[in-house]
Every structure is written in structure tokens, then in C-alpha cells.
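Inspection log for the structure reproduced underneath, given as C-alpha cells.
A single protein chain has been removed from this complex, and every other one stays in its place.
Note that the chains are named A and B in the order they appear, and that numbering of residues resets to 1 at the start of each chain.
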Amino acid sequence: MATTKLGFVVQRPGYKSENPKLALTHAIASQSVEIYLQDGDLVTADIAFIGDGVLNCIKGQKAVENYDLNSTESHIKMALLLDLNVLVCKEDLDRYGLSESDIVIDAPEFGADMEVKVVPYSEITQMMEEMNHLLFF
Amino acid sequence: MGKLTIGCFASLVGSTNLDFAVKLSAAAMEKGHKVDLWVSGNGTMISLKDQRAFKDYSSLEKPLKELMAKGLNVTACEACAESRGYHADHTLEGVKRFSMDWYLGSTFDADRVLHIGGE
Partner (left out) sequence: MKLVAFVSDYKMTVDTLDRLKPEKLGIILVQNGVYHATTKENGKPSSLLNYSANYYVLQEDLETRGLSGANVLDSKVKVIKFGDIVDLLFNEYDKSAWL
């Protein structure tokens, strides 16, 4: 039995580019990866929003209403429902004058128990150290 | 020898990221490494067969076929391809199509992962 840990690092805002959304959809795919693995083996996905990437986390996104697209907000909530570890850099939120009340923190309407963790960059560095592989978006 | 998993999300036409990924795959295989290449998002364009080669646009069908014949494992994100109208019957022979979990599965036993995802 072995585990491979992947760190998804989102460093750009969404919508103009598909990449931040692809970070989330690929991370969420960790929940169905078992079909490619032996019993007991795992691939886990942690997600970190840093730099301009923290702007993906602003709540109240109306992508469905305006573009008929699932919002990045809804993908973050889905990640929480699936118990993925979602980190947001506190220094970068501060830089943009954002606080926890401005961003997606939880997803009770999805039935999620997990919450987004607003953490200093040092904790994101620590997460990156612990991962086997890093994927920057 | 090791295993390298490369993920590439950029378009074939309009970027040279896929050119980079294919050249790196060739170099790694030349040194005896196993290579998995995952293409997602606009990167699925590389999975389309019968693209006409012009000198003003990247064209990778020939080197891709040669590398697949030597063991390069190429898989395209099925949903990303379908959303762009790249259906199964348009797919270059040898390129597989699976959902995104295939990429994560490939990383499980990869010694190195290079994810070319920015932009």
C-alpha cells in the first residue's frame, strides 16, 4: 500500500483561462483514481491558492447565470465535499484587502464537512514540501 | 530507468508547449525512461488525426506516431476532447482517451512529474 501526494498550486485568476478550473477538476478526479491503482494504493490531492490565484476564491460567483458555466466557487465547494485539503494564502488575501468573509470557506449546502483553510504562506510551503509532485496552474 | 509523467494543457496551434512536451518525451525515451503524456484542455488538440501540416503552425502528428511506436503512452482527456468536437472517430491512432483520473493514476508510480499547465 502506498500513497502519492499531489499538490495543485493555483497562481492565476480564473475564467479568462481554463487552467484554474482544470486544476480543480483534476484534483477532484483524485476521488476516482482507484480504478487505475492496486487495492490500498492512493493518490491524494491538496489544493493551494496563492498570488493572484486567491481571486478564484471570491464568493458569490455568477458564472452559471452569465455564461452557463459551473463556477470556480462551485468547484471549490465540490472539493470540500470530497474532503480535499484546500489552502488559501493569507498574505495574498491581505494584499487584495480580502478577508475570510469575502471568500468561499465552507459548503454546507453541498453537505461538506471540510472548510477552506486560510493559512500563512509558510504553511503552503510546508504542504509543498510534503507532496511527492507539484502541479502549478 | 525511471518513469516521467508529463501533463500538457496548452493548444497545439498557438503555443509551443506541446512541441516542448513531445521533444522532452523523445529525449527521455532516448535515455531509456518510460514516458506517459497526458493532454487536457486545449492540449487535446494534439489527439486529432488528419491535421494538415503547414509551416506556420505546429504539427506533431509525425513525431507523435514515431514515439508512440516506440512506447510513448499518450492519453487525452475525454471530456476536454468531446467539448471541442474531437470525437473518438477523429482520434489519432494510438492515442487513448480517458477521464482526468487517468493523469492522477499515471503519477502514482511516476518518478518525476512535469506539469505544463500555466497560461
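Everything below uses one rule, namely that a contact is a pair of C-beta atoms (placed from the backbone, for glycine too) under 8 Å apart; a residue touches a chain by one contact, two chains touch by 3 or more.
Just so you know, these numbers come straight off a predicted model, no measurement behind them.
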Q: State which residues belonging to subunit A touch the missing partner chain.
A: 9, 11-12, 50-52, 121, 125, 128-129, 131, 133-134, 136
(Q) Using the document's contact rule, name the residues of subunit B that touch the chain not shown here. (A) 2, 4, 16-17, 20, 23-24, 26-28, 30-31, 33, 111-118
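Note that in this section only the chains that are shown with their structure count from here on.
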Q) Touching subunit B in the complex: which residues of subunit A? A) 2, 4, 6, 11-12, 17-19, 22-23, 25-26, 28-33, 35-37, 41, 43, 45, 132-137
**Q.** subunit B residues touching subunit A - in the complex, by the definition given at the top
**A.** 7, 9, 40-42, 99-110, 112-113, 115, 117-119
